[in-house]
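Complex shown without one protein chain; remaining protein chains in place.
Showing subunit A:
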Amino acid sequence: MAQPSQATDGMDSVPALLQRNATRFGDKPAYREKEYGIWQCWTWAETEKEIESLALGLINLGVNEGDFIAIIGRNRPHFYWSMVAAQSVGAIPVPLYQDSAAEEMAYVMDHCGARFAIVEDQEQVDKLIEVQEGLHQLEHMIYIDPRGLRKYDHHKLHAFDHIQQQGRAAHAEFIADLKARREKLTYDSICVMLYTSGTTGKPKGVVLSNRNIIEASKSSSEFDHLTRDEEVLAYLPMAWVGDFIFSIGQAYWCGFCVNCPESAETMQTDLREIGPTYYFAPPRVFESQLTNVMIRMEDAGRFKKWLFDIFMAHARKVGPAILDGRPVGGWDRFKYALGKIFVYGPLKDTLGLGRVRVGYTAGEAIGPEIFDFYRSLGINLKQLYGQTEASVFITLQPDGEVRSDTVGVPAPGVEIRISDTGEVFYRSPGTFEYYYKNPESTADTKDAEGWVATGDAGFFDKENGHLRIIDRAKDVGKMADGRLFAPKYVENKLKFYPNILEAVVFGNGRDACTAFVNIDLTAVGNWAERNNIGYASYQELAGHPRVLDTIQAHVEEVNRSLVSDPMLSHCQVHRFLVLHKELDADDGEMTRTRKVRRRIVEGKYDDLLTALYDGSKEIFTKTEVTYEDGRKGYISATLQIRDAAVVPVKAAKVAAE
């Protein structure tokens, strides 16, 4: 083990960082949460006290070193404290997706053998009680919100406050034990276990050590010059590695403040009130924000619309150049400054992005128009590429070298190589230790030298040395005539239209490509309203002939744009249909991080897929749906199948040979 203490000042665990922050800048805010309409604040010193009393309470409850503690709820300071309190007593926090169905939770809880669970409210308690039979190891549940739980059997159920109270009462008794446990933590101790969302198969428990988390947080914070004065809004699922790195890793390393929204619905308002300086969002969030802006501009007065159009056109022309510090003429700069006063400034403020110094997007490809829209406003939005197994960071885009089609250069301390098959491999201090109770998968993914297979196919751009990701390696296939099939590339092109929420392209082993399309209810619904098209349900709107016409136009436009790409011109979509329901994680069609599970979609909608290839004009189908509370139902529909015009590719043969 190389001298970790020197590299990080002896700060070799998250609880150690907490102690440092509480001593060095104890009166600076560490957490804020909006409750009862007011931003409640906890300083680092107060946070340390909260976590200590909780940790003592956990010892009092019988938590041993090496125990797993499941943490289930939306982003709240209490849950972040729970994670650090668990670490302080030598236990391992396991955050779960709070919107998981009971069975999904049961699998993970059983796999890690969690003895304790800290959960948000009655909803989560009910889910765990439902699956309790199968979970022999689960002993105690701790809840934060007591509403509706008064009459429950409290033998195994405890209120969060109550555990803290007991902890404070037992201070004298357990403080020595707590200190001893805290001191035992090293760079090699397990920091957290995070379950992968599992695009294929069951989720895997990724074990990350303090070294992984702290090294990754340290180098990435230095890369973007993050300081203790940053403000972030914690709104992404706590079970996702990104939230752990931003809201715990980097927050504790730098000592900045984590703000928790009042509820999921108020996120947009809270974002605006906080005005984060460091912001992360998946492309989906940026897309829906842009869609909202455009919808509202459609409804705005003529003068405002005119002003917006003029200045946005100008921003697109010079905005990114100004942001990158490239030379721009004086007149253009003046016009941009005017635009800042009239349009860009107020717009950024409305979006809550007025103070963003560093913004990231990752997880999926982002549409160039969307990306450029934000950058042209002067928001320093960049892309990164990462995964749970790497403690997020594999590549990052440095300031001034931002492009929409690459994911940047290797993050500090990360080595990357591309295998002969085109798959991306990396090795870094952030590389995970192992998959919990799964040595085969560990061996498959990580070799003896520490190189990890990402499962993504990619290459380095010759011009600038940036990495470009093509697709998931296993999704890249061959069409019947042996030409390359990369569905993601086509799907992304489709998804860049505001009307299209999701697209799944098929064609592996076939002679032509086809697609399922999901409409975006916000965008299409607004369009329907403005065009006096009445509809009673999602299904009805999705099947409306004029909606189909619009989607067909989009598909054909994508086909035309594909022609110019010699490698993928044959992936034009010949036939498509608009699905009668949104692909949903509750139905297993997507992961909780909203990535399409291709194989499952293929299997579930087998009848539709067959119809796409047998030339039928319409198809009747019946689909099982799962409601949020786990009940099942059926919806049936007759779907139209449309043929999209394709552009003949003349030179394809020649190019292929």
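Assume a contact is a pair of C-beta atoms (placed from the backbone, for glycine too) under 8 Å apart; a residue touches a chain by one contact, two chains touch by 3 or more; residues count from 1.
Operating definition for what follows: contacts and distances are computed from a predicted model.
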From the options "Peptidase M48 Ste24p", "Iron complex transport system permease protein", "Cell shape-determining protein MreC" or "Amino acid/amide ABC transporter ATP-binding protein 1, HAAT family", the chain left out of the display has the UniProt protein name "Amino acid/amide ABC transporter ATP-binding protein 1, HAAT family"
Among the options A:R147, A:K462 or A:K622, the absent chain makes contact with A:R147
Given A:Y36, A:W331 or A:Y634, the residue that touches the chain left out of view is A:Y36
Missing-chain contact among A:Q165, A:S263, A:N464 or A:T638 belongs to A:S263
Even though one chain is not shown, subunit A touches it at residues 35-38, 147-148, 150-151, 262-263, 265-266, 269
